[in-house]
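Quick one: this structure, given as structure tokens, is what I'll be asking you about.
With one protein chain withheld, the remaining protein chains of the complex are depicted in position.
Right after this comes chain A.
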Amino acid sequence: MGAVTDDEVIRKRLLIDGDGAGDDRRINVLLKSFTKWCNSPGTPEEGFTQRMQSTLAQCEFSMGKTLMVYDMNLREMENYEKIYTNIEQNITSAHEKIAECKKEIQRAKRIRKNRQEYDALAKVIQQHPDRHETLKQLEALDKELQQLSQIKENVDDKLELRKKQFHVLLSTIQELQQTLENDEKSDNDDNSQESPVENE
């Protein structure tokens, strides 16, 4: 256990030795001069106490500096933690945005597919003639048909009329012929009847 802590201590000391070998040496020098000052007989020199005080002040100063550096490190750590959580949040929101965008893409692809299907159908439909035009053509044809059937009816009626008239004419002629024949026959009969009477 003692070896471990010694190692740790040595390692820490070697690491923390950022200030050069100054700090440690200064503390040792201060201690040595303090013990010398305590053990020195009689009055010490004036400069001695001042020197000791100045070294003490220097030590305090460097200690204050390291304390501040320590505080600063702590605050930096906090800052980094904050940035870290911030970045994590950004990552998750970016993930979500990516998923959203992927869904959007799928939707847009579906829409595009529908549009293309529509276009393809429209192309085929365009090849067929317009419905209004065909309707108009149909109407015109209907009218023509009606007119023609009208004309046909008229002609038929005329034909019927002429037929009847001819029929009447022919039947009157026949009757006349018949009556003429009858008259002739009756005349002949009369004549033949009269002549034998005359002869007697």
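The rule is simple: a residue touches a chain if its C-beta (ideal position, glycine included) is under 8 Å from a C-beta of that chain, and two chains touch if they have at least 3 such contacts; residues count from 1.
The rule is simple: contacts and distances are computed from a predicted model.
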item: Protein name (UniProt record) of the chain left out of view, among "Armadillo repeat-containing protein 8", "histidine kinase", "DNA-directed RNA polymerase III subunit" or "THO complex 6"; value: "THO complex 6"
item: Among A:Val9, A:Leu31 or A:Leu121, residue touching the chain not depicted; value: A:Leu121
item: Touching the absent chain when the full complex is considered, from A:Arg110, A:Lys136 or A:Lys185; value: A:Arg110
item: Touch residues of chain A, complete complex, unshown partner; value: 106, 109-110, 112-113, 116-117, 119-121, 123-124
